[in-house]
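The complex is shown incomplete by one protein chain, all other protein chains being positioned as in the whole.
Lettered A, B, C and D in written order, each chain numbered from 1.
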């Protein structure tokens, strides 16, 4: 790989990282608006308020940076970066299309992706801890509990795919993918997607930031750009989750004429899933903390284990 | 016949087990009918053992006293190369009989005087276990077995001192006794193991025949040092004797008798049986030291006794204990000559000392019991007047102790000194002559303090004159209970044997001499 | 890449961990130091595994187990620390002296229980 | 895979990390230039529903989280056995035995979960 190629890939990854989350965010605004019988952003940029989030960004960048007096300053300042950057790193491993259309094919891709995503949650934890605020701390602990409960079904579901493909590489998994994997891994897909939502603290799993209970959880004390980075991280998280679900369970670039427009399939499927994420937010009420734990330990994990068994048996039977 | 020897060792243990099993229940009176039964059980078992040893002596082939008889050799733990190998020859037979006799007498003595401190059952059981250990030690023909029996003695003796001894001093004395001797025996064990590591056997008869084969001079010296050190603690050799006076003083009468009469013999016996024949080169190197330490012991023991006699709180038992140090010094000197005469003398000293000192301790115990004190200054003197027979017997024992010709104490010292006059080839003759002279002075000093005892205790002017501190006017002649029936039974045999051995030394020497010569000649 | 770099890293980590274990008094910090040491082990194992081209991958296999061990230790350790904390309201190892050799703290019962060999004669 | 490829892969990952860090740094540099800076005591006070804060910021939280943390650690660590196994279990030479072995392994997890459930650990009290 030449230096130029490396640079191009880096720039492309950065671009995706900067653009796609904004797209998802804008979509959320608009979709929510329409679902709630209103129009959403309409003025900024003119056409359907397309520049709303850019304007938001500019606004955030001009705001004062407040660090509470009681806070652990260094950790407090570092937290947003820790929350954001992992998602960008993950992007590099996600294949966009067939062949070499990927930032970098990583051997233990599934493992790498899941591990790095886990780091992102650390940002929330740091934020909650460093704020020296009861509500922030509570939010952080909820985040942690959620991570703990949902990381496992996610891992197990991903393992199921890895078992089916016999490889941990994301490109390798796509290389092995067959259409009948869709029904075969359906349960795993649901588990993975649900668990991912929970890990992102998206509704209906948004207890860590439940504003009616604990203000804004770990982010209560944040203002300005740092707060914006947390928001960006959330949307980047949605992007990553949807892209991963696509790659692992929906066949990624597979589809008609995939040789030419494979990347389009990936984007399409990812977008569809992102829409589902938004849709869920609008449709479901927030779960209680105990319901959340119960769903994970008595629902998703047994399901994931079942999927694992199924995958194993089918795989050995057909080998 | 060999089974008889096994029975001799096992019988006391059986008796001890019976006594312990028959222990009166907790809280019940320790000295009721149960105590009486215990005393008779003890007498019965020790008596049976004595009878069997006498039978052994009768069945002993005197014409072949040099070789092992009544042998049993069974593998016990093959991995350790441990054999249960026992047997007796002319060297061990007299000691065996002496042990059985003294134990029996102690048991008989307990009929009259029940020692206070614990249940009678336990007391007699411990005495019997002690007897088994000593008998086993004298019969053992395997180094590890010897060590085992050597150790068996420790715990019963410890408890005899610690539980039935003189309140106030028994605890530390018992500890001193057991820690000293255990340290000694542990070092001795190392010596044994060293021997085995180089010769491949623990068997004493084989090793005696081998006479050092397979061991380099260095190994022999190291091993001898270790073995002799362990045994010397037991003998006890000056300057390792410090446990002895305390233990003797604190122990109950029976314990003192056994300690002096029997236990100390294990040390000299071990030197004769193991250290000298098995490690001849080591013995040759260290013999002069042994002799020197022995002689120092003789003189030192006598001097301490004299000092004790003069001091206001001189303790009669302590005096006898230090006299033991002196007497065993003669045994050491005899052994260290490495001549048949010397070793025979050492063995004779063993027998004589066993009889005489046993008697002395019995008498000291009796005096203590009757007068209430064992301090020479407090006994009150005038024993002749207060209890004439007791006084007479004490005088007899003291005279025997100073080695009067015609009594058992004489021949052993004579033979030992004779051996020192003409030690084995290779030993420093002038040195031995000097030691001989010193030992001679020791005998004089011994005579001095023994007569001193007689003067102060038996004749003595009376309490007030000796100890001005005790100002209270004591009735000048206060009669004490004299010798009773049980006492006759318990002491009589000792008196008789002292006279017999003194008048007819051949009775012992005829048995020991061939065996000793065989031993020094490499068993051939 | 030269073997020496990961090894130096491992040794450094190990030493930091060891220092923490020896110098720290807070149980949690000691625990974290131990984790550092275990991670040094992991680096070592993986580096050696690559360097040796071990066909059995014993080093990597052991790494997996070390991770497991570390996790188990942390879990159990935190449980114990929590238990102690709830009883004593401290996780300072040096402050836990109840079981220490008497003499360091006031123990009146200790003196009454003297069992020197001599005193049984009393 | 050669060691070289291994390191170059993660070298790129490292580069992305750098780029990310650079992005954040750039954003904050811009922010520093653009933002006002006027701290006041009230502004720096911890925010609690708009009223003055009560008590310490770092409050003790309930221990029940700990149980979940422990469960998570157990299962997450077990997953590291699952992934290497997942890639090879169906390869020639392994087959059903390997599968059953992993089921035994997963069975142990299930027993653990069952235990936690029966002991009431999973019930939020």
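Methods note: a residue touches a chain if its C-beta (ideal position, glycine included) is under 8 Å from a C-beta of that chain, and two chains touch if they have at least 3 such contacts.
Just so it is clear, contacts and distances are computed from a predicted model.
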_Protein that the absent chain corresponds to, by UniProt name, given "ATPase AAA", "Sorbitol/mannitol transport system permease protein", "ABC transporter ATP-binding protein" or "NADH-quinone oxidoreductase subunit N"_ = "NADH-quinone oxidoreductase subunit N"
*Can you list the shown chains that the hidden chain touches?*
B, C, D
*Contact partner of the left-out chain, one of B:57, B:193 or B:303*: B:193
*Which of these touches the unseen chain: B:76, B:289 or B:421?*
B:76
*When the complex is taken as a whole, what residues of chain C touch the one chain not shown?*
7, 10, 14, 17-18, 21, 27, 30-31, 34, 37-38, 40-41, 44-45, 47-48, 51-52, 54-56, 58-59, 61-62, 65-66, 69, 72-73, 76-77, 79-81, 83-84, 87-88, 93, 96, 98-103, 107, 109-110, 112-117, 120, 122
_Positions on chain D where the hidden chain makes contact_ = 88, 91-95, 97-98, 108, 111, 114-115, 118-119
*asked:* Applying the definition given at the start, please give the residues of chain B touching the unseen chain.
replied: 23, 26-27, 76-80, 82, 118, 122, 133, 144, 147-148, 151-152, 154-155, 158-159, 162-163, 175, 178-179, 182-183, 186-187, 189-190, 193-194, 196-197, 222
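Here, only the chains that are shown with their structure count from here on.
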*For chain A and chain C, let me know how many angstrom lie between their CA-based centres, rounded off.*
37
*Using CA atom averages as chain centres, what separation in Å is found between chain B and chain D?*
81
*Please report how many Å separate the Cα centroid of chain C from that of chain D, as a whole number.*
24
*Can you tell me which residues of chain D touch two or more of the remaining chains?*
6, 69, 76
*Can you list the chain D residues touching chain A in their complex?*
1, 6, 8-9, 12-13, 15-17, 19-21, 23-24, 27-28, 30-32, 34-39, 41, 43-49, 53, 55, 57-59, 61, 65, 68-69, 71-72, 75-76, 79, 82-83, 86-92, 95-96, 99, 102-103, 106, 109-110, 113, 116-117, 122, 124
*asked:* Give the list of chain C residues in touch with chain D in this complex.
replied: 1, 50, 64, 67-68, 71-72, 74-75, 78-79, 82
*Write out the stretch or stretches of chain D touching chain C in their complex.*
3, 6-7, 63, 66, 69-70, 73-74, 76-78, 80-81, 84
